[in-house]
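Below: the structure, in structure tokens.
Note that one protein chain of the assembly has been removed; the remaining protein chains are unaltered in position.
Moving on to subunit A:
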Amino acid sequence: MKKEDVPQDQGNLSRTDLKELVYATDENGKYTTALSSGWEPKSIALSNSIEEISERIAIAKAQVVNNEISPISYYMEFCRMDIGVLSSYVGMWQWRVKRHFKPKVFAGLSDKILKKYSDAFNITVEELKNFKVN
């Protein structure tokens, strides 16, 4: 990549002041560094993943409202986790975490267990118990 080709696209990141360092060649073919403000193909890839996550969150929310899954599953999506990550945060086996996705099982969970989840999601136990649509 030549120095003048270093992309300076307006990234659609939430923070626009972030500039990345890249290595590029100058007019004599010697390597030097330059700052890049963003590159469109990359921004698209990033926003693609963000969209993917928003979709998952929306689906999970609808399922919680219909009482198909427990709020734990919703907050897991909200915090961009998957079952593996969540289970290591709460220190329980994956099958146990999966079981807690069932609304019936969730309703019977002790505060001690709920605390583990709420800590992992960075919310309070009350918020986890009383799931609000918004």
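Note that a residue touches a chain if its C-beta (ideal position, glycine included) is under 8 Å from a C-beta of that chain, and two chains touch if they have at least 3 such contacts; residues count from 1.
Throughout what follows, contacts and distances are computed from a predicted model.
S.K.: Given the choices "Type 1 periplasmic binding fold superfamily protein", "Glycosyl transferase family 2", "ABC transporter" or "Butirosin biosynthesis protein H-like", state the protein name listed in UniProt for the chain not shown.
M.R.: The chain we cannot see is, by its UniProt record, "Butirosin biosynthesis protein H-like".
S.K.: So that we can see where the missing chain sits, which residues of subunit A does it touch?
M.R.: 1, 13-15, 18-25, 29-31, 33, 35-36, 39-42, 44-50, 52-53, 79-82, 84-85, 88-89
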